[in-house]
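Structure first, then comments.
Excluded from the complex is one protein chain; the other protein chains are retained at their positions.
Moving on, here comes chain A:
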Amino acid sequence: MHDYAFSGGAKHPKTLVYDPMGPRTGRRAPPAKRRRLLLHGRAVGFSPFFRSLSRHLLRPPPRASSAPTASALKGEAPARAPPALKRSNLTRRRAEPFLLESSSDDESNLDEDDEEGEQDDTIEEILQVDFEFFDPKPDDFHGVKLLLRSYLGDRQWDLGGFVDLILEQTTVGTVVKLNRTEYEEDEEDDYDNARRGADDDEGPYAVISALNLGRYASHQCIKELKEYLIEICHENGVKNKLQPMLEGQQAHSTGLLVCERFVNFPHQPVPHLYDALFDEVSWATEDEETHEIRDSFCFKFYLLLTRIFMKKSSYDSKGRNFDSDEPIVYTKAEDEIFHKVMGE
């Protein structure tokens, strides 16, 4: 099992740090040596408050500016620091996609007294965040369930069973979390594990997996998923192509590609996430124990269920015609690529 460490905000932004352990080691490889300050993973939490806070702060900040900058958005962010951030005496973290080219000066500034930084909302801070790719574990259940809550819209279905399937398939699938300090890596301590599991801030930020529809056809969640897909598919042409993929012999070579992440997740790790998934699929075709399971990863088709927004009219009220005014809005950037490549 491979673990990749993607460092956002590194000195060399495109550096992909991965552990040079061989692919066949069963144990989780120790993380790469960190060049930056080790920070407690107290980043963007999962509460709506934290997410809105990070959205407001997620703009390229004026560097070293101490003058208060008036801004309507800033006015919304509270002057007092959120209690959870105060609890950790270390620098607050958040994803910062715009600052991947930041220089090493930032790293030394990180250690400055953050307590006053938290009080004074006018100085925006640059935070370094390390995302790491992990194999799915049963502890991730609640986090992954949260990510997949709107997978089938607001339909009531066996989401718990679906998440269980993803987490059981440890060989193919990745969960993106923040990196942990040495202290937290002691996984022998069950008590700490339980406490940590309850801590939302260290939950998954993104999940990707590929499930064979034929292999799991008997599970309630997959049956409900198939019913849902057939139900919402209105075009007969698409339905005719879809149906054999879901049922029958073809289902065994169809992989359901599940990729969900939080809205403000940086786009940089995403291609690596997909690469990691496809690598794992090809390794699984060689490494898995039984012949059946190896075959189940020989996907001929991938099915990706995603949400896009289509504009009702082709131009807006002001009659502008910019590039940004496209008829389709993709929530995930890669969907646009998939859409164009597949040619509808």
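What we mean here is this: a contact is a pair of C-beta atoms (placed from the backbone, for glycine too) under 8 Å apart; a residue touches a chain by one contact, two chains touch by 3 or more; residues count from 1.
One rule holds for everything that comes next: contacts and distances are computed from a predicted model.
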| item | value |
| --- | --- |
| Choices "Eukaryotic translation initiation factor 6", "Dolichol-phosphate mannosyltransferase subunit 3", "COQ5 protein" or "Origin recognition complex subunit 2" - which one is the UniProt name of the chain not shown | "Eukaryotic translation initiation factor 6" |
| Sole residue of A:F141, A:Y205 or A:F265 that reaches the chain not shown, by the stated touch rule | A:F141 |
| Hidden partner interface residues of chain A, rising order | 141-142, 145, 149, 154, 156-161, 194, 197-198, 220 |
